[in-house]
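A protein chain is absent from this complex, but the other protein chains hold their places.
After this line comes chain A, so read on.
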Amino acid sequence: MAALDGEESNLTATIGGPEHLSAKSHVVFRHRISTRLWHWVNVVAFFIMVMSGLMIFNAHPRLYWGQYGANFDHSWLEISGKDHKGHLRIGSVTVETTGVLGNWRDSNGAINSRAFPGWATIPSNYSLADARLWHLFFAWVLAIGLFAYLLTSLWNRHIQDEIAPTSNELKTSHLWRDIKDHARLRFPTGEAATRYNILQKMSYGLVLLILLPVMVLTGLSMSPGIDAFAGGLVELFGGRASARSIHFIVMWALLGFFLVHVVMVILAGPINEVRSMITGRYAIKPDRPVIEESDDAGPAA
């Protein structure tokens, strides 16, 4: 680890000044081994957690707020399948979801009225017991990985130096310019591409420091065994039924992050981006001319 870190900082040092940025693209070291390792462990763990979690949700496709919630209590979300139709109800709004939620065809062509369809769950056929087997194993992988990564990233100053926004970046004008650049798909080039931009910092910070920890903590607080020795946790989320609701909502937030993340990787050049997350090496494109606003500098299509 120490040797690798040393190597990385040397490599990073070579990109320090603009004199290294020639007109041609060149390769820099972008991601530490800890980041790359955690990233790919999470790809596996996150998808197994989401898909086995959707199967667990299928066992009781209703969500409540408060300490408790069962069939006779008021649910704020329900996915139901009755009379050959599927419905999703959120609050008092109901939409028909036939074909996707509450009424869908399994791989044998049979109609199934469970909430989430077989292609989205682990296992694909209804089994709460099997889903829990997967979920409660990979929960350890996700939680230990997150904890180790948080510690490592504080220790090697990844969080302080690369994720924490600078006061300059938090200025409205800077934020607005970055939002406009993203909207026009003008990605950073040259020296600016060697570090995270403010929208990246904010989304990675949100995922790393808020969404994933909340996911782990709401998960833990649904455990009656843990509630006995850490009852404050479930109270923090407003009760077990609320913790379950928050667990579900934050899962969608993380899926949303994943979608935007993958779209951004594809738009920014998938081969270079994926390579940088495997080998750590990232090709920097030369700085685009500052004044010219010609569109050919941005990624087409």
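Here is the rule we go by: a contact is a pair of C-beta atoms (placed from the backbone, for glycine too) under 8 Å apart; a residue touches a chain by one contact, two chains touch by 3 or more; residues count from 1.
Just so it is clear, contacts and distances are computed from a predicted model.
Q: Among "Multicomponent Na+:H+ antiporter subunit E", "Cell wall polymerase", "Ribose ABC transporter permease" or "Molybdopterin-dependent oxidoreductase", go ahead and choose the protein name stored in UniProt for the chain not displayed.
A: This omitted chain is identified in its UniProt record as "Molybdopterin-dependent oxidoreductase".
Q: Considering the whole complex, which of A:111, A:136 or A:278 touches the chain not shown?
A: A:136
Q: With the missing chain put back, one of A:28, A:50, A:122 or A:198 would touch it. Which one?
A: Of the listed residues, the one touching the omitted chain is A:122.
Q: Which positions on chain A touch the chain that was left off?
A: 25, 48, 51, 56-57, 59-60, 62, 67-73, 119, 122-125, 127-130, 132-134, 136-140, 222-229, 231, 234, 240-241, 244, 266, 269-272, 285, 299-301
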